[in-house]
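One chain of protein is taken out of this complex; the other chains stay put.
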Amino acid sequence: MRQEFVQTDDNYCFIDSKGKLVQELPGEVSSDWLQACYRLLVLIRTLDKKAVALQRTGQMHTYPSCLGQEAVGTGAGLAMQDDDIFVPYYRDQATQYVRGVRLDQILQLWGGDERGNIFEGVAAKDLPFCIPIANQMTHAAGVAVALKSKGSHQAVLTTCGDGATSRGDFYESLNLAGVWQLPLVALINNNQWAISVPRSAQTGSKTLAQKAIAAGIDGVQVDGNDVVAVFYAVHQAMKKARAGKGATLIEAITYRLSDHTTADDATRYRDSQEVKTAWELEPVKRLQTYLHEQKLWDSDKEQAMLKDVQKEVDAAVATYLNTPPQKPDEFMTHVYAEMTQPLLEQRAILFEHLALRETDNGH
Amino acid sequence: MRQEFVQTDDNYCFIDSKGKLVQELPGEVSSDWLQACYRLLVLIRTLDKKAVALQRTGQMHTYPSCLGQEAVGTGAGLAMQDDDIFVPYYRDQATQYVRGVRLDQILQLWGGDERGNIFEGVAAKDLPFCIPIANQMTHAAGVAVALKSKGSHQAVLTTCGDGATSRGDFYESLNLAGVWQLPLVALINNNQWAISVPRSAQTGSKTLAQKAIAAGIDGVQVDGNDVVAVFYAVHQAMKKARAGKGATLIEAITYRLSDHTTADDATRYRDSQEVKTAWELEPVKRLQTYLHEQKLWDSDKEQAMLKDVQKEVDAAVATYLNTPPQKPDEFMTHVYAEMTQPLLEQRAILFEHLALRETDNGH
Amino acid sequence: MATKNAAEKMPKEVTEQVSERVSGKASGKAPEKSSRKTSEKTTHTVTLVEAVNLALRRALTDHPEVVILGEDVGTNGGVFRATEGLKRDFGFKRVLDTPLAESLIAGMAVGMATQGMRPVAEIQFMGFIFAAVEHMVCHAARMRNRTRGRLHCPLVIRAPFGGGIHAPEHHSESTEALFAHIPGLRVVIPSSPTRAYGLLLSAIQDPDPVLFLEPKRIYRMVRQEVEDDGQGLPLDVCFTLRQGEHITLVSWGAMIHETMLAAKQLAAEDGIEAEVIDVASISPLDMDTIIRSVEKTGRCVIIQEAARSGGIGSEISARLGEDALMYLQAPVQRVTGYDTPMPYSKNEGLYMPCVEDIIGTVKKVMEDV
Partner (left out) sequence: MATKNAAEKMPKEVTEQVSERVSGKASGKAPEKSSRKTSEKTTHTVTLVEAVNLALRRALTDHPEVVILGEDVGTNGGVFRATEGLKRDFGFKRVLDTPLAESLIAGMAVGMATQGMRPVAEIQFMGFIFAAVEHMVCHAARMRNRTRGRLHCPLVIRAPFGGGIHAPEHHSESTEALFAHIPGLRVVIPSSPTRAYGLLLSAIQDPDPVLFLEPKRIYRMVRQEVEDDGQGLPLDVCFTLRQGEHITLVSWGAMIHETMLAAKQLAAEDGIEAEVIDVASISPLDMDTIIRSVEKTGRCVIIQEAARSGGIGSEISARLGEDALMYLQAPVQRVTGYDTPMPYSKNEGLYMPCVEDIIGTVKKVMEDV
């Protein structure tokens, strides 16, 4: 049992980094779909840039950019059905947006306001993004158990980073998904870095996809910069899951073009040449090129779209900045369904303290 | 990446359940070795039986029999060099004994006395057995890091059960061993059951050995009832580890012929037919048959050996039963290197309480 | 499914006194309504562990969203038989034998709970709960607050705890205080079959996560008549098990047994009438009942099996010092385990508080003026 497992999957890539078609597009992908998809990628990139700017100007707190990984989130989001459940990690702005989470809520969360997690509509049962690495994957397994035990034909999509594949929860959840044949798809955003730790220092396995073998489930690698490839892999895996045919692990290979978060400085630990090379593979440009070459796109369309996207992002920023603050005791009123006796007593202390602070600041 | 991994390893078995040689014995295995090995198997089985009897008669607390798995522990122990380090779990009586842990200490531990962990000689740096499942594996990874960083040519052997392969620590430690090329060998005692949960309900992977692929290390299956096969697999893996060539996961396939522990009743959850079948594969009888057929053994030798073994076990039991109790405050004096102020104060309370208990029992 | 007035559910073997406070509060604290009608009432004479089984059975019957999960909870019925017969009677879809992974068990319970199920997960021994802590602290206890009520985690984690059964290492811990310090969790500990039944039902019906710790030393110590009527007991009140005016004894879990014996002996031999309070829900803590008692008695001894420093006893003692200082006629004292790991089984008796320790301490406190 010494054989290593490196097998390139058939549908690894559809549109390559030069915008060239590598193989026929899947039937599910139409020209309209591709144009809508392109707008989504641009929108997310625009939001992302804005969010970083808000943080830099003190209008938002720490923010994890998804620059370069827009295709992973967008492709995944587009492969989900409304009644599927999404269990994200923190770099899933794109998927969450596709699921109907508002842009202003995404900003609100990184601005430090829990109300950003009050998702509505399709996302109403989705989980908020998870910060402790890989924890979301066991939650997703639990969600899958719930769906399965209801006899529904829904599936769960969960995501994680390459670093997350080192954590126990990653394996424990996939192992359960394997032995219980859960309707679960786990998508790794392999952006090559876990803060300062490169993929090569995270594990000795040649691929992350082969970790599926430990759980007895299928593992697939895709070009994470090709939104079609990501979409198709997730789409197929979700279909399989919904049909009761078990779980899949998908490794989407991409690159974190930004710092880890706004609190990070990636120049400390990685080579600028590596980043430069990665820019040549990024997902937005290649789709634009492809659309142009297919005569599905031109600069007028581009200008109109950019304006529209900017407007949408600006509106979200305005909403974010103008959202009135929470009530001072709101951090106490949702801890339990009803406030407990100790919390009622402590609210009285809070109000006393707030009064003291007022007076002291007043004089 | 959908291919499942089931590959029978070359050295899966040497002596089969009928006592027949399946392939030539490894050069490391002499007739003397085999006879000594046979005595060890019988000794461990005799101790095991005695331990259960001691528990049944109220002279020991809960005990986990290793009935049927003697070849796993014995083979592993014999494959270790003195300066290797052993990091066991709780069903490793055989390996611990081979490492020089005294039989009376093994009894003492299950009799609830920490002094059983004061190993001497070869085992002086071995870890005590670990009860929280799979925790020992990350300890073993740490021990391997220590050995590697000292530049020594030692290796670490750690063990776990089939159930343990579901726990995060199992994967986290193997993953580290892979990426850091640690001198670590992990041996799974796949005895088919984790208390009442069968191997098939623990994971969907066809083999446990294939879990190595997730860590990018070698995985091997062996017949855990063939002491030669276990010895040879561990021997080879340890040699590789000592040479700095990386870690190995070994799955030894055997069967838990006893209840999980003396607190368990396996008839509640498993079929007596399964147990009966498993008895036909057990490790002691096959080696005896082989030795007989090779004319290396006869009933005189058997009688002499049995008597000798019984004497050794009886002596251990006597030592165990006659060991004077610990001092009443001994559970306080080893918590820190020096007793802390709170513990000094609490020792005074303890002595006060003990005095109260004396008085009260006196009148 | 209404919460029964606490007074009605008091155990038979102890003095049946319930403070007004308890009865008063209980009526106002009905857990969430059941999604089904409760079935017929029957009365059973059961041990504590059988009462747990009865409550689980009742919950599985009355609430289709209840699911039991854990290691060996299925065919084996749990290593203490708490889930005995449940898989047989409710099927493998309601009673799930999980792989051996506590982080997974807690994490999947969180996921299940967010989707409207009511998972009741067993951790085989409290000594093996640590891998579940991350999910309990970071997710179960916070999902409601994090989402401002959009999602919540109505889950129960059950675990047998405490020493005294001569089990191997890690099988005898009492680390309840760790969880009582976690906002968003409830921590509930029964000390009799009736309270096990009523509190477990309320824990399952509660819309928030509950750690339900079962004192395994008294799993089979006494039998009580328990009415299997699907009625819960309130989760946020102490139970006054015995009234007395000279001193207040506060405890929870298995130590209630020693505490009640001590109270009886003190009354019989020394004429000291102790009020005995079973804290039961150690978080959130009902200090009102305890303070009211100490206002009356002026003296208090707290009995706790857990390590001394930083235990629940410390919180109670601190609160008494802050809120009842002028009533205290003597310093509050604690009879506790020690700041050591639980000794291996041969010596666990040295570690565990016993009746003599309690009586000795009470007498000292009574002498104080």
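Each chain gets a letter, A, B and C, in the order it is written, and its residues are counted from 1.
Definition applied: a contact is a pair of C-beta atoms (placed from the backbone, for glycine too) under 8 Å apart; a residue touches a chain by one contact, two chains touch by 3 or more.
Keep in mind the model is a prediction, meaning the values are calculated, not measured.
The undisplayed chain touches these shown chains across the complete complex, A, B, C. Set against the missing chain, the residues C:Asn76, C:Ser103 or C:Gln124 yield one that touches it, C:Ser103.
Of the listed residues C:His44, C:Arg94 or C:His170, the one in contact with the hidden chain in the full complex is C:His170. Considering B:His139, B:His153 or B:Arg268, the position touching the chain not shown turns out to be B:His139 (whole complex).
Residue positions on subunit A in contact with the hidden chain: 61-62, 90, 109-114, 131-133, 163-164, 166-168, 194-197, 201-203, 263-264, 268-269, 325-326, 328, 330-332, 335, 340, 342-343, 346, 349-350, 352-354, 356-357, 359-361, in rising order. Within the entire complex, the positions of subunit C that touch the omitted partner chain are 103, 127, 130-131, 133-134, 137-138, 141-142, 145-146, 169-170, 175, 177-178, 180-184, 283-285, 306-307, 309-323, 325, 328, 330-334, 338-341.
Residues of subunit B that touch the chain left out of the display are 85, 87, 114-115, 117-119, 124-125, 127-128, 130, 132, 135, 137-147, 149, 168-169, 172-173, 175-176, 179, 330-331, 334-337, 340-343.
Assume only the chains that are shown with their structure count from here on.
Between the Cα centres of subunit A and subunit C there is a gap of 40 Å. Contact of a single residue of subunit C with at least two other chains is seen at positions 99, 101, 103-104, 131. Contact of a single residue of subunit A with at least two other chains is seen at positions 168-169, 172, 175, 179.
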